[in-house]
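One chain of protein is taken out of this complex; the other chains stay put.
For clarity, chains are labelled A, B and C in written order, and residue numbers in each chain start from 1.
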Amino acid sequence: MSSITEVLPRTRAGVMVDPGPRGRFGDHGGRYVPEPLVAACDEVAAAFAEAWADAGFRRSLANLLALHVGRPTPLTPAWRLSAELGIDLLLKREDLAHTGSHKINNVLGQALLATRMGRTRLIAETGAGMHGVATATAAALLGLEATVFMGERDMERQAPNVFRMRVLGAEVVPVRSGSRTLKDATSQAMRHWVGVVDEAYYCVGSVIGPHPYPYMVREFQRVIGDEARGQCAAELPTGVPDYVVACVGGGSNAAGTFAGFVGTPARLIGVEAAGGAGAASGRAGVLHGFRSSFLQDGDGQITEAHSIAAGLDYPGVGPEHAHLRDLGRARYVTVEDSEVVEAAVRLARTEGIVPALESAHAVAWVIRAAASGELPPGASVLLTLSGRGDKDISTLMELL
Amino acid sequence: MSSITEVLPRTRAGVMVDPGPRGRFGDHGGRYVPEPLVAACDEVAAAFAEAWADAGFRRSLANLLALHVGRPTPLTPAWRLSAELGIDLLLKREDLAHTGSHKINNVLGQALLATRMGRTRLIAETGAGMHGVATATAAALLGLEATVFMGERDMERQAPNVFRMRVLGAEVVPVRSGSRTLKDATSQAMRHWVGVVDEAYYCVGSVIGPHPYPYMVREFQRVIGDEARGQCAAELPTGVPDYVVACVGGGSNAAGTFAGFVGTPARLIGVEAAGGAGAASGRAGVLHGFRSSFLQDGDGQITEAHSIAAGLDYPGVGPEHAHLRDLGRARYVTVEDSEVVEAAVRLARTEGIVPALESAHAVAWVIRAAASGELPPGASVLLTLSGRGDKDISTLMELL
Amino acid sequence: MIEARFRAAGRKLLMPYLTGGLTDGWVEYLRAFVEAGADAIEVGLPFSDPTLDGPTIQEASDAALARGTTVRSVLADLNGLDLGVPLVASTYYNLVAHDGPERFCAALRDAGFAGLIVPDLPLDEAGELITAAGAAGIELALLASVVTPAPRLALIAERSRGFVYAVSLMGTTGERHEVDAASAALVERLKAELAKSGTARPVLHGFGITTPEHAARASRAADGVIVGAALVRRVLDGAGPEEVGGYLATMRRAIDQGA
Partner (left out) sequence: MIEARFRAAGRKLLMPYLTGGLTDGWVEYLRAFVEAGADAIEVGLPFSDPTLDGPTIQEASDAALARGTTVRSVLADLNGLDLGVPLVASTYYNLVAHDGPERFCAALRDAGFAGLIVPDLPLDEAGELITAAGAAGIELALLASVVTPAPRLALIAERSRGFVYAVSLMGTTGERHEVDAASAALVERLKAELAKSGTARPVLHGFGITTPEHAARASRAADGVIVGAALVRRVLDGAGPEEVGGYLATMRRAIDQGA
């Protein structure tokens, strides 16, 4: 037993574990919410702690993920792209999960929790619409109502997802304030929640928000990393990939992936949009209930993120990512919109997989890093393909 | 050994087996192609026979289906809809297969075969665009070119799939003749094939076309039925569902599903669009290289099918379905567009699954038959959900 | 009967094609064809889904059907007409199967047809129709293509009646810029097979004959040519019987001079 612990580098001890009652990840995290929401957050925290310790709850969730979502998702060797890049690239296929992205893993967990707490309605914010679709889906499946807040600008660029939510019976509320994207949708969802805490459960879509959300969402997403770890062990001669790469908006797919590898020697790389790089270019700040790294101007005003990928169009990053960055355990890098579009098309044409533009950020970095030698020849790379590109098809076509 | 054979009803002996060198399913099937295509069909038949007998080929295909497509797809109990209908409904989730429908099962098989035959390009016809997307995907994955013929009318109503094919690098050729739907796209693909048999492989998208296509496509799709049979055995007290239901355009998802159950007592139900019911309302005829049941007028002219689901907008049905109908081994029923839309929305709102409008035909029949008592209370029903509804979202929204 | 007529012609053969019922006075085009020196005429019975035809004949089929043309109406239009050359019907198998081969062939015969071509009916599926056509006195001409292997070519040569239709290029009907080089080889192979079987059925070269030069070149090896889309195109563009017949006459001359 002790030898296993010794193998882990010292700095990693206690990384990606329960952040304690105050939800702290180093300097980050916490619970910066108005007083009317404190009790609601407490209730969620208590319910989650109890549920997560309950084998019955875990079984129900695992069952839903297997029967309804199609987990485990495969680990696909990207043969042709690997050959072109001179590396060994493995794709964790969250694009194959029901509803088309990893968001459903988290949402089913939270929706089950909401049912357990006696709530009858889910509230959610959404950027790309994938979290909104996942929430609408979980609500339909469990017989709950759903209200989804979405920036008007995102509603335009991700129109099919708006339709999907409505077909699923969810109410989609356009948010017209600020940048009319994810940041403002999140603000609006929190405002709405204040008034309905008794009946509604706020289903946060990433590892952001007040405690316990960043912790809880990471736990619900760790199924990605846990599965991938086992799959890599079977697939790779070394058992563990040299690099583990995922895109980072709020950071839930990355957190879930990293959670499976944080105790291994794999290098963890989070890829942000150049125009929305909370971890890579942000400063310490507080928004949406948590302390983390945010884009802000010299006066401390949060600045608008700009990304071709609606799901990465967020000026901050989950608190645990800020912590992993501070620790040096994960590295956060950025790619430009143009690289992303190229990467999406390249993956489509080499592997027959049209990735979500969010996920294409991770692909873009791998392509660049393989070309520059930053990824050494022969390196094994696990990349979480967080979602499929159906929602982005018209954006891609316009740019082709 | 002999006892197993004896258990099978007499009429089922030899049903859904190899249709022999002339590709006959009772009175149906055959190979009605112009002389310049006879050799090409012979070559495909020989290559398929050889490949299908080759464990290495089967392994490669199974590998691709597992690693790339995400097979096996789950069998999802439709809990809430079952409760509402008073039956036990199980959904075979082809909507979760990579690219969003069962079409990929067949396409990967044929694309591997094309590679084996030294072809460098795939030709395909497509209606809803799912077969086209699957073909474009397989081509990208295996480094082939792809040319997809699609009726102009279908290109309009399934525009996102046109984009997907193009992003994947395929050439999409608009077909402006006739009804500008699947029938004409098929004609055009066959015309094109005549001129390029040496370099191109014609990747037919359903259990239609000249021998060996109906047989081969059924074999590549039987993975649906084989998986479902095993899953039902684990899930149902009786081991076998009372009913097995699938939508029928050309009939590939139904054929693949039925193949797994034809030797059981399960009743097989193929659901056609009322406006495109080749099996239920057609007469014997010959088109696109095979003899089967087709919609035609009093003069023997093929009439245009009309369905809200582009993938069912075909005036005929695969020859094996005509045969199963003649034998009474399967029954073919029809549903109206309006029932289909209602069924799609109902499934979305009870199970969180937005089905393809094609697949919603099967759901619509189950809903109707449960209400009318045709499906007795408590009946167990396996329904193949052939694809996801993303492509149909705008159609659904217009009608909601 | 066609074979005998052809042999009697003593020249390279010219068989123009027209889609039956294409225009109001479509039979007038047939008369003009005879005038221009046709040795036989192929009359298409329009089908909704002409899978072996290119854009021109597709358009003609659609136009004819839109006018209300049916197999019956084409046969009625030809009733009692004697053009002095054999008429060969061509259509897709669904129309044959619709009536059943026996009734279909009998109707053809009653309307004065001598032969039949069914491009989507390869040898392997043709048994029933061969029997029915034989019984009705209709000569069923089979198609051979440049990719047909030798043993099969022999069978086709043997079982074809009236003539053998040599599909010279890999493609659909329609106008082309040049005549395929492989065609001469196909024709040679066919003639060799026919010689082996002791018959001297003519081999007509079809598909893609667009200009008088094509016609002349193709009829060097073959016993004659079938000209379709090049004529139909002109009809669709509004040319009258005289004009279309005039064009056919230039082909006739080119063949006669070039051969």
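A few notes on this one:
One rule holds in what follows: a residue touches a chain if its C-beta (ideal position, glycine included) is under 8 Å from a C-beta of that chain, and two chains touch if they have at least 3 such contacts.
Given the structure is predicted, the values throughout are model-derived calculations rather than measurements.
Put simply, the missing chain touches A once the whole complex is considered. Considering the whole complex, the residue from A:Arg31, A:Arg346 or A:Arg388 that touches the absent chain is A:Arg31.
Within the whole complex, the absent chain has one touching residue among A:Tyr243, A:Phe294 or A:Trp365, and that is A:Phe294. Residue A:Lys183 is the one among A:Arg80, A:Arg119, A:Lys183 or A:Arg388 that touches the chain not shown.
Seen from chain A, the chain kept out of the figure touches residues 22, 30-36, 38-40, 177-178, 183-184, 187, 190-191, 194-197, 284-289, 291, 294, 296, 299-303.
In the analysis below, only the chains that are shown with their structure count from here on.
Computed centre separation for the pair chain A/chain C is 67 angstrom, with centres defined by C-alpha atoms.
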